[in-house]
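One protein chain is absent from this view; the other protein chains keep their places.
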Amino acid sequence: MTDSVQIVYFCTQGGLMKKRIEDLTVIENRRLAESFFLIKVSSPGGLPEINPGQFVQALVTESPATFLRRPLSVHDVDRNMNTISLLVQIAGPGTERLSRLNPGEKLNLVYPLGNSFTLPSEGEKVLLTGGGCGMAPLLYLGRKISESGVQPHFALGFRNRSRILGHDEFKTLGPVHLSTEDGSEGHRGFVTDIPAFRDEKWDRIYCCGPEPMMKAVAAACIRRGIFCEVSLENLMACGLGICLCCVVPTTSGNLCSCTDGPVFNVNDLKWQTSG
Amino acid sequence: MTDSVQIVYFCTQGGLMKKRIEDLTVIENRRLAESFFLIKVSSPGGLPEINPGQFVQALVTESPATFLRRPLSVHDVDRNMNTISLLVQIAGPGTERLSRLNPGEKLNLVYPLGNSFTLPSEGEKVLLTGGGCGMAPLLYLGRKISESGVQPHFALGFRNRSRILGHDEFKTLGPVHLSTEDGSEGHRGFVTDIPAFRDEKWDRIYCCGPEPMMKAVAAACIRRGIFCEVSLENLMACGLGICLCCVVPTTSGNLCSCTDGPVFNVNDLKWQTSG
Amino acid sequence: MADLRIKIGPLEFRNPVILASGTCGYGAELEDFMDLSELGGIIVKGTTLEPREGNPYPRMAETPSGMLNAVGLQNKGIDYFEKNIYPHLAEYDTHVIVNVNGNTIEDYVELSRRLDELKAIPAIELNISCPNVKKGGMIFGTNPASAREVISAVRKVYHKTLIVKLSPNVTDITEFARISEEEGAEAVSLVNTLLGMAIDARTMRPKLSTITGGLSGPAIKPVALRMVWQVARAVRIPVIGLGGIMNAEDAIEFILAGATAVQVGTVSFIDPGAGTSIVKGIEKYLVEKEFDSVSRITGLINRN
Partner (left out) sequence: MADLRIKIGPLEFRNPVILASGTCGYGAELEDFMDLSELGGIIVKGTTLEPREGNPYPRMAETPSGMLNAVGLQNKGIDYFEKNIYPHLAEYDTHVIVNVNGNTIEDYVELSRRLDELKAIPAIELNISCPNVKKGGMIFGTNPASAREVISAVRKVYHKTLIVKLSPNVTDITEFARISEEEGAEAVSLVNTLLGMAIDARTMRPKLSTITGGLSGPAIKPVALRMVWQVARAVRIPVIGLGGIMNAEDAIEFILAGATAVQVGTVSFIDPGAGTSIVKGIEKYLVEKEFDSVSRITGLINRN
């Protein structure tokens, strides 16, 4: 049998890393805000290499309404503790069940999945922007960028003050700018209204958040000629490139956001212009 | 609208008591033996009248494999504490989930359902016989018989010593005779081999247990002309007399074991002779 | 407050929620859990001319998100019904509809004729889709010519509201809906159960005495919804949608797909008060979405 690494059909990057299915142990499950939870799980055998932007497919047990796995971004990785953190927002029965996981319980994951963000080169000025559970992949991305010697800046958007998630971890990596739609904290408006976003000269902007936010960020970046990668949250069945349900129209046709993505350069996406 | 009490189609006795759907609170969940659990639930609004032999339909949540409710006999009722006890044997995913209920959790029941055992008259000599989770309805029946001034005797059969359930509660009501199939405790063989069963003169015998046991007991009673009631555990969908799935062939045609039963006089059952 | 009233032929219903035949007995069995007068109507047990004992036990098997049944139309026959059951039903303050079954066209006709005379029964549901009987039943519902024949024959003797209950076990359900419309039915109801089967790997035997049975519950909802959508676009008579409805949201999906009314079946086994909860849930939804009547959302997905 040939080595699977050589075989590339749809998946351009996601297929390159060995995936596994594993029962991890819940170490901690902490409520961060309203409907947001931070779940830390540890791998019994030690973690594989995980790149920023990759995700896991979590098996939700004891939830009759949840048939398929649920895709969740890798929020953080702690190699010393062998843990992965997930930032979960309750959206329905599946995430609700995950929010009730107790320390000691098992969480079965298929991971690591998907491609990853392109890291910046030395000396570049980079902004990581997102909102809500779109913040999830940005912490690990920020950490990796920081480790590579580049200082990440963050621009995080929220509905209002009560929905703001703790971002102390982000602050340890770089400056954090906030916006709220009602102005109850930080700048009033969307992330794209934050002066730092608007006025400073960025070499790269990374974005993950609700689709309207990503489209607005993408449009701004295209206008200003800034390199921009977004992480999509298309509905997924398999997360492995076998069901072809998660497609996104790109300049090279329909691509799977689970293997060709979830990270896409906005120039490749068909929605770049409509944003 | 007419009073439902007047309307009798299939249900001869079960339809007479007002049924309710209610969230009860788990007070206690204790492992009795191997796969047997005693679950005590309390009714927030106070219990309705419940007769011995009646059952509940328990809603099993968080168990994707369990679509329908699960019928369980009323094992005991404590009017002072407002609690019902259920004796549950793990048979599959539904009962497994019930065995993991924690104190404080809710258990939704539709109850009280079904008809009930006929209580003996003063001075009669009665034997309550069963095995495994078939013991469930016998405790409450024994209690009611005892309260009516008749002393119940018990004959309980088990596979072997390790499967014997605690029966201290039974002992407070009357003499208890045991049998095990391998003779590791009590009489070797089946309940029908217990000398007290075989040799004494009983006015009434009540039985609940595996079908072969009930058929053997029924056959013996018919031969000896003893009044005998058995409690059937036919597969049920509704427990309310509306699906007609739980039927048992009787001398008056197919009857619902959820409303015309679960208690039947063996003379009315078509299997009386094949036992 | 939203206006929940709907009309099927000449008949006005208080709201679009009706209890499905074979899953609500004669109504009385559920009275401890809800007030039947808060429902659009109830369709009582499948009824035949002669009394029937139904199929042998076991008649039921649980399946993923559903169940199979093989009851086989156990009922006491029309004479007993008329004498002992009907008088009680006649006092209900909701539409009581009888589900009509037979082995032959003559059976259907004779039973319908008898029911035409019962004042308090404003409608019948012609069941040409029961998968659990050897003769009659689904045969009429899966063969267009037989379907036409039986509907036409019943229409001649039945003068009130005639609903035809269609089988989902066909290649093109719209064909049967069109035939029902052409033959003068006031409405079609769909779906009856999907023909299914379950095997016990441990005992290596089928779980039902009849080997195959009818699948109901949420498992069949996507298929039922698709068929309701197809039929609602194919005929002008009202469509009564059912199959796997567990709550108001499910019911609303059927209405959005084009159903004028819905029936709730298997859910009553799990939540015996589901019927009236669903009525309340539909009303709440309409109020929240600011629709003043349920008819505003009927078939909405086809309108934009």
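A, B and C label the chains in the order they appear, each numbered from 1.
Throughout what follows, contacts are C-beta pairs under 8 Å (C-beta built on N, C-alpha and C of every residue); 3 or more make two chains touch, one makes a residue touch a chain.
Computed from a predicted model, the values in this text were never measured in an experiment.
Engineer: In the full assembly, spell out which visible chains the left-out chain is touching.
Structural biologist: Per the touch rule above, the missing chain touches A, C.
Engineer: One chain is left out of this view; which of C:5, C:113, C:148 or C:226 touches it in the full complex?
Structural biologist: Considering all chains, including the one not shown, the answer is C:226.
Engineer: Which is it among C:78, C:234, C:252 or C:294 that touches the chain not included here?
Structural biologist: C:252
Engineer: Which of these touches the unseen chain: A:24, A:41 or A:59?
Structural biologist: A:59
Engineer: Who touches the missing chain here, C:40, C:102 or C:244?
Structural biologist: Checking the options C:40, C:102 or C:244, the one contacting the hidden chain is C:244.
Engineer: Thinking of the whole complex, not just what is shown, which of C:15, C:65 or C:112 touches the missing chain?
Structural biologist: C:65
Engineer: Spell out, residue by residue, where the missing chain touches subunit C.
Structural biologist: Against the left-out chain, subunit C lists 63-66, 68, 142, 169-172, 194-199, 201, 204-206, 211-212, 215, 217-223, 225-226, 229, 244, 249, 252-253, 256-257, 285, 297, 300-301.
Engineer: In the full complex, which residues of subunit A touch the absent chain?
Structural biologist: Residue positions of subunit A that touch the missing chain: 1-2, 4, 6-7, 9-11, 15, 18-21, 59, 65-69, 110, 234-249, 253-254, 259.
Keep this in mind: only the chains that are shown with their structure count from here on.
Engineer: So what's the Cα centroid distance for subunit A and subunit C, whole Å?
Structural biologist: Averaging C-alpha atoms per chain gives centres 47 Å apart.
Engineer: Counting only residues that touch at least 2 other chains, which ones in subunit A make the list?
Structural biologist: Only 64 qualify.
Engineer: Listing for subunit C: what residues touch at least two other chains?
Structural biologist: Where subunit C meets two or more other chains at a single residue, that happens at 65.
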